[in-house]
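The other protein chains are all here in position, but one chain of the complex has been omitted.
Let's look at chain A:
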Amino acid sequence: MYKYIIRRLLIFIPMLFALSVIVFGLAKAAPGDPFSTMLDPTIDPEVYEDRRDELGLNDSIPVQYARWIGNAVQGDFGESIVYNSRPVMDLISARFWNTVYLGLVALFFTLIVAIPIGVYSARNPYSILDYFGTGFGFVGLAIPNFFFGLLAIYFLAIKLGWFPPQGTVSGSDVSGMKEFFDRIHHMILPGITLGLASTATYMRYMRSEVIDVLGSDYIRTAKAKGMTDRVVLYKHTLRNALIPIITLMGFEFGVLVGGAVITERIFNYPGLGTLFLDAVINRDYPIVMALTLIFGVFILVGNLLADIFYSVVDPRIRYD
């Protein structure tokens, strides 16, 4: 197993290399540069060229790439062009965990809603709650994130005042356990919004998996052994039904983090998504490139985690 993980981590290197080339290439291929929106178009072309020289934008592409990647592996993604030349790494690390936590909260909501309803629907197919779950699933898939987020803010935050409408924490004076719960409180609405679409997906998955497993031979064997319905469900069915869900979860995690862009914006949540959106709008290439690379790493790590969990729950998969 450890060997497998190490091997997988080694495979990351060429994948990351390819990813970085693509990211770099796309950034270079995009028209314009940071100055094209910032500077007065009537500026003296010589000053303009000087600025470009200073930033190395006039060097050959391979040289630029080598400089960028060489610094990046040391954790230096250069300086932001827009945010007063602050190091990109500082901007990212200030927001990194906010986004990861939001992803985890979204995943948590997704699972605690999707798994029980999916299991219930599977055991009582075509019951009222099953239809309700299906209906909820379609609505969840059909409603765009931003729209649901706005509804949630309007009703649950502003009208009812149950949740804060934005931000990560109420003020700088809260600390300790209080801060922890305050942060969770802030993450609930964006978490649900972010997890909404995948909740529907997981629910359908869970339902069909449980139905499949309940019809399998080994469930009949378990019943023939005299196992009670509880044991049949919790021991023999769930673990098998969760195998594909866990795989899906690994992929989803990377997607969730990337998908937080819109949700974070709506809830004014200071995470990587907001940073990314601002950077794109301002053509802040160092940030855009760093974040694209990081989102790619999330997906790779998510896949690795999925594989590891997969081998833990399914003994037929042993990587060695």
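One rule holds in what follows: a contact is a pair of C-beta atoms (placed from the backbone, for glycine too) under 8 Å apart; a residue touches a chain by one contact, two chains touch by 3 or more; residues count from 1.
FYI, contacts and distances are computed from a predicted model.
Choosing from "Sarcosine oxidase subunit beta", "Peptide/nickel transport system ATP-binding protein", "protein-glutamate methylesterase" or "Carbon-monoxide dehydrogenase small subunit", the protein name stored in UniProt for the chain missing from the display reads "Peptide/nickel transport system ATP-binding protein".
Of the options A:R67, A:R86, A:K178 or A:K225, the residue whose C-beta touches the omitted chain is A:K225. Although one chain is not shown, part of chain A still touches it, namely residues 216-218, 220-229, 231, 235-236, 239-240, 243, 313-316.
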